[in-house]
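Working notes for the structure below.
Of the protein chains in this complex, all but one are displayed in their positions.
Residue numbering begins at 1 within each chain, and the chains themselves are lettered A, B and C in the order written.
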Amino acid sequence: MSTVVRKLRETVCRLHEELVRYNLVAWTAGNVSGRVPGEDLFVIKPSGVSYDELTPESIVVCDLDGELVEGELSPSSDTAAHAYVYRAMPHVGGVVHTHSTYASAWAARGEAIPCVLTAMADEFGGEIPVGPFALIGGDDIGKGVVATLENHRSPAVLMRNHGVFSIGRDARAAVKAAVMCEDVARTVHVARQLGEPLPIAQADIDSLYDRYQNVYGQRSPR
Amino acid sequence: MSTVVRKLRETVCRLHEELVRYNLVAWTAGNVSGRVPGEDLFVIKPSGVSYDELTPESIVVCDLDGELVEGELSPSSDTAAHAYVYRAMPHVGGVVHTHSTYASAWAARGEAIPCVLTAMADEFGGEIPVGPFALIGGDDIGKGVVATLENHRSPAVLMRNHGVFSIGRDARAAVKAAVMCEDVARTVHVARQLGEPLPIAQADIDSLYDRYQNVYGQRSPR
Amino acid sequence: MSTVVRKLRETVCRLHEELVRYNLVAWTAGNVSGRVPGEDLFVIKPSGVSYDELTPESIVVCDLDGELVEGELSPSSDTAAHAYVYRAMPHVGGVVHTHSTYASAWAARGEAIPCVLTAMADEFGGEIPVGPFALIGGDDIGKGVVATLENHRSPAVLMRNHGVFSIGRDARAAVKAAVMCEDVARTVHVARQLGEPLPIAQADIDSLYDRYQNVYGQRSPR
Partner (left out) sequence: MSTVVRKLRETVCRLHEELVRYNLVAWTAGNVSGRVPGEDLFVIKPSGVSYDELTPESIVVCDLDGELVEGELSPSSDTAAHAYVYRAMPHVGGVVHTHSTYASAWAARGEAIPCVLTAMADEFGGEIPVGPFALIGGDDIGKGVVATLENHRSPAVLMRNHGVFSIGRDARAAVKAAVMCEDVARTVHVARQLGEPLPIAQADIDSLYDRYQNVYGQRSPR
């Protein structure tokens, strides 16, 4: 196993702790994957393993058809969806799937989250869109994720009656998108419980998005 | 005390930590039991003991009439209900009872949770049903649990004005059902606060349920 | 300082951790006191000290007029209310005050929590009542607490626009009442968000209350 794969397994293993910390997952219902740079491979959580028991060694390696290449355990039952995204979107280096409560509630109604918070404009550049209903087991979920996100600024999609898929340039960025998706899903839900949130002008959304993508954070990658 | 019983006490003691971790219980209001394989016995939490103080030794052993067979402390005040389930449902190896917030709120209205999430179709195979109002102290709660669950895919029942009982092939599976029951009770509640969730077609529910029960997770039991 | 007072300070100090664990308090807004058995004294949290910094030694001793008898720090600004309860209700051995979210929300509307959960019948024997609006600084809060609770089964009262006071035979029982008050305040709130909870017949409430007060838990005091 190459050093790159070993380190990526460690990173992806540790990133699952963020799903737990931010209450995005119950039991084993959520997974993170990361593309192996320069290879047609990605690493992903094994199926049905609890977050407490997850170790870097238990993270499995798959090819872009979702077939197991290395690892003792069966890959996540969502592996086909992750694989489809990596095949279709070469700039994506990380994918996350959760059933986080507030985002999944918007998904159960099939309703996009409107962009009424500056933090949403920053991270998502507009609304968080809804993808189609799709059954697990083939490429339908992956196709729905890609069809929704490829023409969208948002790195997260609410899959109807299901949950969230988020993408990023690496696994950490995809986890950040999943965390921020639930955060704004909750805040906009709470806002709407007692009335209508005020809209943000499109020009202001564009300006916030542009600035955040290009100025925020430290110059060196974190 | 046999090795089997000792190990089961450890397992059941530790599983109570999951009730705490997932915020399913306040103070001492929730309990886990597990059937001793091949014997007419089960182990269960003692009554009124806080989760911090729970040790494998404090877990008590009862027969299927709910009578104390081994242990220093009085068994849970819900012991009669657990015992009734073990007597009536031979395939059940674990029972959990909680007053978890969102599930109990559906129970207070006497309303079943509709199956509008793929995760619900996976774990519950349809709606989570409501059982009758029943007083503690005799077999009424146990009868209500069994009458509701014996003709149902769902491993969890919302007992009216009371809380949740869940079952499983072992104690861990029953705890998982209790955790997932609260998770979907919360998500569907949140979804319905701002409108009507979209339905999932019965054929899709059947397909998801079948797949999850037969394909998900690792081949070896976890 | 007597051994009894030293142990009571330890107990009351540690019980504040339960307020934190169950999310009943923000910053320093909540306090526990306990009567010194057989003496006209009680111990209580010092004012404005964070829960992390609380030590048994920092817990102060007051007489039943709320005057500081022993301790380096000023007593809680709610000391007069605690003292009034101890003077008026000789069977009370512990008092707790919090601004816990859901209970305080009922209090802000001046609305009693209806008894629609068996766990409420067990612990509170009926609804959780509302006490009057009262300003801090004299005996008004204490009078309102006592006037409301002295003719009531409930060990907790929702003080209008303010928060919760709970009582018990000792400090631990009062903390349990505060924890259960917030738990049922939340569950009944959530239930009512989507419709009307079903009522429980008065005879069933009476039966549940009687059983819980006399049968639940272990025979020896815990």
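Going forward, a contact is a pair of C-beta atoms (placed from the backbone, for glycine too) under 8 Å apart; a residue touches a chain by one contact, two chains touch by 3 or more.
Just so it is clear, the structure is predicted and the values come from calculations on it, not from any experiment.
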Quiz item: Among the chains included here, which ones are touched by the excluded chain in the whole complex?
Solution: A, C
Exercise. Kindly state which of the options A:Ser2, A:Ser50, A:Gln193 or A:Gln213 is in contact with the chain not pictured.
Key: A:Gln193
Quiz item: Looking at C:Ser2, C:Ser74 or C:Gln213, which residue reaches the missing chain?
Solution: C:Ser74
Quiz item: Which residue, C:Gly34, C:Gly66, C:Gly125 or C:Gly163, contacts the hidden chain when the whole complex is considered?
Solution: C:Gly163
Quiz item: In terms of residues, what is the contact footprint of the unshown chain on subunit A?
Solution: 22, 116-119, 176, 179-180, 183, 186-188, 190-191, 193-198, 200, 204, 207-208, 211, 215-219, 222
Quiz prompt | Positions on subunit C contacted by the hidden chain, ascending | solution = 26-27, 29, 46-49, 73-74, 77, 99, 101-102, 104-106, 108-111, 133, 135-137, 160-163, 189, 192-193
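Going forward, only the chains that are shown with their structure count from here on.
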Quiz item: So what shape is it, when you link every pair of chains that touch: line, ring, star, complete or other?
Solution: line
Exercise. Would you mind pulling out the distance in Å between where the CA atoms of subunit A average out and where those of subunit B do?
Key: 31
Self-check item: Per-residue overlap in subunit A, given as positions that touch at least 2 other chains
Solution: none
